[in-house]
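Notes follow once the structure below has been shown.
Rest of the complex left out; these chains stay put.
Residue numbering begins at 1 within each chain, and the chains themselves are lettered A and B in the order written.
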Amino acid sequence: MQFLSDNAAPVHPAVWAAMAAADDTDRPYDADALSARLDERFSLLFEQECAVLWTSTGTAANCIALACLVPPYGGIVCHSEAHIEVDEGGAPGFFTHGAKLLLAPGEGAKLTPQAIAQIIDPVRDDVHQVQPHAIAITQASEYGQVYTPGELHRIGAYANMRKLRLHMDGARFANAVAYLGCSPAQASAAHGVDTLAFGFIKNGGMSAEALVFFDPSLAAQARYRRKRAGQLQSKGRFMAAQLLSMLEADLWLHNARHANAAAGELAGGARDRLLRKVEANEVFMTLSAPEAAALRAQGFSFYDWGENAVRFVTCWNTRAEDAAALARAIAAL
Amino acid sequence: MQFLSDNAAPVHPAVWAAMAAADDTDRPYDADALSARLDERFSLLFEQECAVLWTSTGTAANCIALACLVPPYGGIVCHSEAHIEVDEGGAPGFFTHGAKLLLAPGEGAKLTPQAIAQIIDPVRDDVHQVQPHAIAITQASEYGQVYTPGELHRIGAYANMRKLRLHMDGARFANAVAYLGCSPAQASAAHGVDTLAFGFIKNGGMSAEALVFFDPSLAAQARYRRKRAGQLQSKGRFMAAQLLSMLEADLWLHNARHANAAAGELAGGARDRLLRKVEANEVFMTLSAPEAAALRAQGFSFYDWGENAVRFVTCWNTRAEDAAALARAIAAL
């Protein structure tokens, strides 16, 4: 039973079906009929005009967005444990041509205006220091923590006041919305987010993420940047098909609710071991090395996450009984 | 009936089947069991040790290769009509951090040692001029022309003599091999090619190209560059599955032979209009605007290719009778 990663999960049958249905001849790149529907479909979802590009990875979606928001000589405030800082192999430096990540602290890998101010207030307003141009936050965060609409509102207002652009890494945006029970807009665009890397791959997709511009004027340059980065696939209709199928009947939301519920099931059985409140589909727990080994011997797979700690990830297809079984196995340690 | 682009063609059933079979849980990124088999499988095909990475576009495969071969301050000799010069949105400049394309002439978009020498001999050996570090050729060329083993041998020997690296853009490498009737190695690696972007997408694949290193020592840096470029997909097993299925029972070669044969059928019916000898799956013809319109009115789709000229592309699934019908329609103009 795998609790390793939502990247390890299979592709949802509806996504397969949509891809198969796209297997007709159509115009190459993003000139196909499906890609042409993305803007409208996401605009409906977010209750405002959007421009949307598919990309093959969240790395690319995040970094194309950042390149549109920040000049090469600028800086981006993010959490010191943000994925773009820690786990994207320096991709932001590549796409932005060397813009600098300015690292802020924050509980649960979440930023606050105070934490951001603590980093950028000391920056001298001169050419010797890299000036902040944008903020990047992750919804849900790298520790599975969710920004509430109120928290987002405060960050958005601060960004606006400081004339900073705001990007959201939404690798697990669906899980955040599922947790909040609010509209997608309330979890993002309504509070001044300029760009969102809306993740679908971890949530039942195969190879398509959505880069959403809430300021559609930025999308024109993004299309050039996407091509230039080798991200413009020639059979793009299979990319668009994945995204559209995930929006159909809110599949993205159902999948995320399922994964969150499984995480809740698991967390509920081991409250005393939890290292973080479980708000999305990641469960961080205290577990000694022998305990972890014992669980693995029972067929559970998962990653260590520092010393005496592990991470379990639940997926759109994690069975409730498997989560319960894992919870019991932990309780029995 | 579409003769627009091999990018517009559907995905081969065997590729679909392989992807479906990969829809098991496996480790993310390229740590899956299928990705692990690529090096060995391609080494068999090319009869020498290879290291192979999947990428989502030929653009990325070409440009990651070039970035491994050439420093940012270096130059790459290519044909003035090469895809990397004309149609990749400046991607080589992005991936190589500004290396320069040095443009050489040549019949049929093919290079010769003489044409290359004509461009690089006048380069002064000083820091004011960008020095050549590599040669990039396209097999088959942008005009569907194929380098013979003899021609490759001469280019490879010249590259070696001038201490230049040699990259091959093989977007239609399969069609070239099908035409030559030689081994894949004889159409590439045997003559000093360092890196090959082996195209599968135009030939029945969906979204996976193979970046092949005949000098495997270059692959380590390529893996970092791929990640950094947002090309390392989290469900990489679906990428590897595509490539492996195309190698199975030489599907790549069968598909290419089929496409080439259809092109031959079409060309055979309109010899007097041919602008180029037809060696792969592209047919360039003289056609006036009214003639082109007449064909389109009959349901044939294709691109204009300059004034009074058009390009027809045949695919792995182009029906012989459709090619024949097009040939007859042209003859009847």
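Simple rule for what comes next: contacts are C-beta pairs under 8 Å (C-beta built on N, C-alpha and C of every residue); 3 or more make two chains touch, one makes a residue touch a chain.
Since the structure is predicted, the reported quantities are computational estimates derived from the model, not experimental observations.
With respect to copy number, the whole complex recorded in this structure file holds 4 identical protein chains, 2 of which are shown.
To be clear about the criterion, only the chains that are shown with their structure count from here on.
Here the C-alpha atoms of chain A line up with those of chain B after a rotation of 180°, rounded in steps of 5.
One simple way to say how far apart two chains are is to compare their mean CA positions; for chain A and chain B this gives 34 Å. The part of chain B that touches chain A in the complex is made up of residues 2, 4-5, 7-11, 16, 20, 23-29, 55-61, 63-64, 88-91, 93-95, 201-202, 206-207, 224, 227-235, 238-239.
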